[in-house]
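Removed: one protein chain of the complex. Kept in place: all other protein chains.
Going by the order they are written in, the chains are A and B; count residues from 1 in each one.
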Amino acid sequence: MLDYAWIIAFIPAVSFVAILLLGRKFPRHGSEIGIAAVGASFVLACVAVVQWINRVENATGASAFKALGKGFVAKAGEHEAVVKPVVHSVTWWQSGGLKFGAGTQIDGLAVVLLFVVTLVSLLVHVYSTAYMHGDRRYTYFYAALSLFTASMLLLVIADNTLQLLVGWELVGLCSFMLIGHWWEEGANSNAALKAFFTTRTGDVGLMIGVIVTFFAAGQTFNIVSINEAALAGKGGHALWLGGAVCLLVGIIGKSGQFPLHTWLPDAMAGPTPVSALIHAATMVVAGVYLGARVYGVFWQGFSIDAGGVNAMALIGGVTIIIGALLAFVQDDIKKVLAYSTISQLGYMVMGLGVGAWTAAVFHLFTHAFFKALLFLGAGSISHSGSHHSFDMKRDMGGLRKYMPITFTTFMIGSAALAGLPPFAGFFSKDEIIATAGHFGYDAFLYIGLAGAFLTAAYMTRAIYYTFFGEFRGHGQPHESPPAITGPLVVLAAFSVFAGWLNATVVHVEKFQQWFEPRFAFPTQVIHPSFRFGEGAIAVIVALAGVGVAYAYYWRGVGHGVTERNPLARLGYRFLLNKYYLDDLYERVIVAGIKGPIARAAYWTNQNLIDAVINGVGKGTRAVGQFTYDVIDQRVVDGAVNGIAEASGETGGLLRYMQSGRVQWYAAILFFAVAVLSLALIVFS
Amino acid sequence: MVAENVAFWIIAAAMAGAAIGVVRTQNVVHAALFLVVVLAGAAAQYILLAAEFVAWVQVLVYIGAIVILFLFGIMLTRAPMRGDTELDNDQRWIAAVTALFVLGVLVFLLVDAFGDRAIKVDDSLRAVGLSQHVADSIFRTYVMPFEIVSMLLLAALVGAVAIARRD
Partner (left out) sequence: MQINQFLILSAFLFCTGIYGVLARRNGVLVLMSVELMLNAVNINLVAFAAFNHSVSGQVFALFVITIAAAEVGVGLAIVLLIYRNLRSPDLDHVDQLKG
């Protein structure tokens, strides 16, 4: 399969055409074609993963199954063998002596992405049969999903930057089509346009970057050659710095990094399965994928091993904090998740920036599962719980009673996102944070920890509003059909177990061993071993986030909890409903110590502890609101709007040329042609 | 040689006058009739150039089919038959300047490039124009474009039906 990986991308492309032409004729309006095609791709992707693992294990002297038999303990010396990527290329076209190839480059990174994309896409296909049931453009929706899957796979298997660019633009187009799926509402089509144009802004950088690296690497688009040339520093450091900056602009646009992140929350106007597939698990990580793909360019350009601070890590770090703070002030559950995605993408970009390649890709891998899970969970809530509303404050609340499966899986996804062990997010996030300290990026270590705190807190808030308290919507909420809960359960399983692939805490480093490149890759990348101190701090920070948010939001509900110490209540939760002890406590002891002690305790409780908790909560909220109001809405949007207005003014002057009458245009055309011919006559 | 030249200039003058008629007359049906004159004149020029097959195709397809299509178009759009409505728009002068400018550039270029080089009309040229040779050329050298053109015609047929259909 490694040699014929193009088939994996080709199947959904065929499915796209088939659905478009024949979809309506089928009993289920084309969805079965899409599911079958992506299912086939998924099986082939699994085969590719197994074959790749075998290839790595053979190179290091053992088969995958033997390795499994021996247990997951990695041995020293296993990482040294060189495993070249499987590259196949055909000449696409020739021009001026240059050959432009189209081909596949299959290595660890590619098989990881193949697996993630096909799995999430398959689950989203299944999920949409229920979620999009009865939609007026159901067939079209499946056609677009197939096209998206094909484009994303094309991007993933690309062996040259030009093909990567083609896939990159195609997924952008599909994103546009799917965000605007319900284009009858103006807001949706505006959101689609905003997403398209904002990412296009970044794409300009990417295109220039592709051209710069083309010349810097000696006139080749080939990714392996570019990485080799970059690591050798061919042509001087400044050239690679320029290339890296341009490519970084592309990453900023596609992966929703500050300051071009504004499109991603708006993109939530699309159907929820689309948000899960495109704006959480796959397309938005294309930027991170690009960063991981041509890592040599960034390594060389930003001198990542030098430590201190660099543009990539800085952008990622800023994005982590900005995204996480914004998530606090959203009422729309999908927007909370969107800002969370921005923040998590910030982790990945920062991870690449601080030299944590494996950790960043590993986080990409685990994040795809739990974020897709959370989005699909939100979709399940809106589908069956809140009458197609995403407003947590008005239409949700108390849903844990009605939707047990959605609730459980959502909790698992949140725990994974918050980085609580033993869920997937813990291992990947912790590795990014741990590696940040390695090359001397200490500042980013603290940013990562702060982000972990905020992440845990805002997810707790979202869960509170969604699942606890009284149901505030109307109608009768109920659990979603199996087509929706099935994918949730599968993703929940991955959210629990995926992290153990690289659980450094028990010395399992299979992800690194199997999927990290050994060829045309910076050799200085080092994987610090797990330190319990750092891990513990990360967990404590995350728990603190949960605790603070828990205390703050549950207190506000007023179900008699306000009288008590929230921290004590938190303790109660951990003590698991021992109500007979509580009775004993109330009847025997409370009677005894009523009076001054109780009152003193009460005072401390109300004035000291609550003040601290309320203060932290309010402070966080205020900072979030400030970031949203001033930085996001005024500064960033202001700059964007300013550029738009300048264009508008110019356009206003030029509109007199645009009378809308075809013959006027034709007159200009003919006249211009004649003038140009005259110029040619005169000057030749 | 002289006879041919005389014929050329007579036909050319008729064509030029008719062409101006096509673009200047205020009656749509007259414009179509002027167009017939231009097309027939072109066919006559082809005969002068020993391209008889092309000339007959010109007569059959252009005058026989296309002009009829135009007449149908005129009829279906209920174009005014009398010269009482304005058929020109208000950018007539811009159009005239542009056309003359293009004409000037073209004539300058042609005179500069070809001077007074002559076309040798002899037996070998007449042999080239035989429909046998044209057919050979179409179905040997240019068979691919020929097939593509037939596809194009089919597509245009379907397209015209799809566009003009009342639904």
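The rule we apply is simple: a contact is a pair of C-beta atoms (placed from the backbone, for glycine too) under 8 Å apart; a residue touches a chain by one contact, two chains touch by 3 or more.
Model, not experiment: these values are computed from the prediction.
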- Message: I'd like the shown chains that the missing chain touches, ordered by label.
- Response: A, B
- Positions on chain A where the hidden chain makes contact: 651, 654-655, 658-663, 666-667, 670
- Query: For chain B, which residues touch the unseen chain?
  - Reply: 1, 4-5, 8, 12, 15-16, 19-20, 22-23, 28, 31-32, 35, 38-39, 42, 45-46, 48-51, 53-54, 57-58, 61-62, 65-66, 69-70, 72-74, 76-79, 86-89, 91-92, 94-96, 98-100, 102-103, 106-107, 110-111, 114-121, 124-125, 128-129, 133-134, 136-138, 141-142, 145-146, 149, 152-153, 155-157, 159-161, 163-164, 166
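As a convention for this text, only the chains that are shown with their structure count from here on.
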- Gap in Å, rounded to a whole number, between the CA centres of chain B and chain A: 61
- Would you tell me which residues of chain B are touching chain A in their complex? 89, 91, 94-95, 98-99, 101-102, 105, 108-109, 112
- If you look only at chain A, which of its residues touch chain B in the complex? 663-664, 667, 670-671, 673-674, 677-678, 681
